[in-house]
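First the structure, then my questions, so here it is.
Every protein chain but one is kept in place in this view of the complex.
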Amino acid sequence: MPGIRVTVWNEFVHEKKHSAVKAIYPEGMHAAIAGYLGKQEGLTARTATLDQPEHGLTEAVLAETDVLIWWGHMAHEEVEDRIVDRVQKRILEGMGLIVLHSGHYSKIFRRMMGTSCLLRWREAGELERLWVANPAHPITRGLGPYFEIPHTEMYGEHFDVPQPDELVFISWFEGGEVFRSGCTWVRGRGKIFYFRPGHETYPIYHNQTVLKVIENGVRWAVFAGNTEMSEGYGKHVQESIETIRSINH
Amino acid sequence: MPGIRVTVWNEFVHEKKHSAVKAIYPEGMHAAIAGYLGKQEGLTARTATLDQPEHGLTEAVLAETDVLIWWGHMAHEEVEDRIVDRVQKRILEGMGLIVLHSGHYSKIFRRMMGTSCLLRWREAGELERLWVANPAHPITRGLGPYFEIPHTEMYGEHFDVPQPDELVFISWFEGGEVFRSGCTWVRGRGKIFYFRPGHETYPIYHNQTVLKVIENGVRWAVFAGNTEMSEGYGKHVQESIETIRSINH
Amino acid sequence: MPGIRVTVWNEFVHEKKHSAVKAIYPEGMHAAIAGYLGKQEGLTARTATLDQPEHGLTEAVLAETDVLIWWGHMAHEEVEDRIVDRVQKRILEGMGLIVLHSGHYSKIFRRMMGTSCLLRWREAGELERLWVANPAHPITRGLGPYFEIPHTEMYGEHFDVPQPDELVFISWFEGGEVFRSGCTWVRGRGKIFYFRPGHETYPIYHNQTVLKVIENGVRWAVFAGNTEMSEGYGKHVQESIETIRSINH
Partner (left out) sequence: MPGIRVTVWNEFVHEKKHSAVKAIYPEGMHAAIAGYLGKQEGLTARTATLDQPEHGLTEAVLAETDVLIWWGHMAHEEVEDRIVDRVQKRILEGMGLIVLHSGHYSKIFRRMMGTSCLLRWREAGELERLWVANPAHPITRGLGPYFEIPHTEMYGEHFDVPQPDELVFISWFEGGEVFRSGCTWVRGRGKIFYFRPGHETYPIYHNQTVLKVIENGVRWAVFAGNTEMSEGYGKHVQESIETIRSINH
């Protein structure tokens, strides 16, 4: 019994180019996240990166993925459109998607949202405080009324995304901005969670609260819906269920 | 003072190929809709079609369009991606979009939704009854609790779109299905209204109630928001509003 | 380990007054529902009725209830306001609530919604077909694209409730109406599911699909959120988190 099968995708570029980033994540951010998740009850985790064939996201890998986690930043445009098509298709079928931080501008996130996904930003190493805006939500399980990240890049409103189905976290930034830092949407049969924390130059994916929220997100995003409707929605039904009488009126 | 400037787009293929369709709409469905709208107080209407240069949707035309109405069916794939990009950009800036009937599978609608937009369908000329599900909504102005279309193609659930921000109409079909026939979404600064009625082989765009709903939709979809935020959302702000002290902690 | 603790509440009036109803539910509808739920993996079920002291909903019973199921019809006004206050308080703290059929007009449902909760209705024993409008939702687990109830009372739009957070089922009725038959809302930390089927004169709570949906609803409605915020939201915080400098400006 594999439990929930997670694939953590990372463009894995900064960690190889910048020694400061490498010092924080010697094996890449994906390894840090997958390392944590793989140790949690009922979860298994693998990784995939941009430089692998098909970016590591073959049909076979996606077929065995219940929840995909996405981190990208400087190499969004290098992701091939046919892989984006494939990931979108799997999400609509029911694969969960968790988009982290700068993944807000990834091809797959913009594809799923339909908007520019642009935002206001500043890199000044400032304090962020994430307030729980929806304590009924399982993603907030085990948190208090807020948690803090001592040094981070700022993302501010307006965040150009469709109004989320559920707004889970709102961030306060020391420099004066706010941000909808935890948002969920359903697309097709797939559940999507955007979670803001995670700049490459801060050890945010070693923060136990951040990792706990990602774990909560995985458990929330796994498909639990109607398995009997897996054949797709577009359907030409020639025979009506009820007798149609109006034609002869 | 031009009032609200509407552009009615039609692929304009069926009307030229099929004499039965031509008999109903001799100058095309776009002409029927624009003819009605252009006579309403405070509205002006123009048309655009697939076979025109840039499908009639040049930068200049879009810049002068407050609300775009879209009808397409058999030629969705012939719409150029660069025109779809351009229309999406204008919607995100604030142009309203009304998508009619088989436009559910147009490139622009799928682009804005992020989902397959597939549905169940049957062409049997059956009765449709559209129930008002949100009487507070201006799109329902002047209607009773429901209105009917005597003969129509059926569209049934599940309709694979993001949950609408507002559900305005739900259809009952004689053959046994239901459908979310009036749905609205906000994307960027643009407002989108999907309205189901309108198959090419029935005189639905001569129906006064259908035309009235489209007019209501135009008045609802026109941008009325924050004109002071027109410069775009992605912004690198190097200077913080408040003094950042945490860096030296 | 008690698992999920369900309390099934019934006004239990029709079953005692009308022999036709008694024939279908000799021990009451609550007994039929609780009998089914109590046999499911991980669930325990008890019942409570109007004629018991405090309507069977003492502080102790509610404290031990994870999900409350509510059925009422002719005796809504006999429910004491202080019990309604108590139930509302528990829902806001995190108890799930499932409201069945004519419970749409119960004091507790109207209290939670803030609207009239009125609807259109007809009792003609007609066919109802419930279409799945959200196949990503766990409440639809195990269903096909729709299911049917051969003879039922009709409820039709407009249903005067706040737009649901999630629309799960839409009903088609033989007599010509539609209805939002499965709706969810979050209120405080509590999750609410309204499920339409269940008139007293039809054996609807012996229907295995209906019972399965109620079971799915129970599993969905149980609190899974932020247990660390249980102390209540109203809080006067005299000390600020950050130093406030603007006062001396």
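Here the chain labels run A, B and C in written order, and each chain numbers its own residues starting at 1.
By definition in this document, a contact is a pair of C-beta atoms (placed from the backbone, for glycine too) under 8 Å apart; a residue touches a chain by one contact, two chains touch by 3 or more.
The structure displayed is predicted, hence computed values, not measured ones.
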Residue touching the undisplayed chain, where the options are A:E11, A:E166, A:E200 or A:E215: A:E166
Candidates A:E54, A:E93, A:E157 or A:E228 - the one touching the absent chain: A:E157
Residues belonging to chain A that touch the chain removed from view: 120, 129, 131-135, 145, 156-158, 163, 166-167, 170-173, 176-178, 180
Chain B residues touching the omitted chain (full complex): 94, 129, 132, 134-138, 140-145, 165-166, 174, 186, 188-191, 223-229, 241-242
Missing-chain contacts mapped onto chain C: 88, 92, 111-116, 118-122, 124-127, 150-151, 154, 156, 158-160, 162-163, 165, 174-177, 185-188, 229, 232-238, 240-242, 244-247, 249
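Quick note on the criterion: only the chains that are shown with their structure count from here on.
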Copies chain A and chain B touch via same or different residues, half shared test: same
Computed distance of Cα centres, chain C from chain B, in Å: 36
Distance from the mean Cα position of chain B to that of chain A, given in whole angstrom: 30
Overlap residues in chain C, where contacts from two or more other chains coincide: 129, 132, 134-135, 145, 166
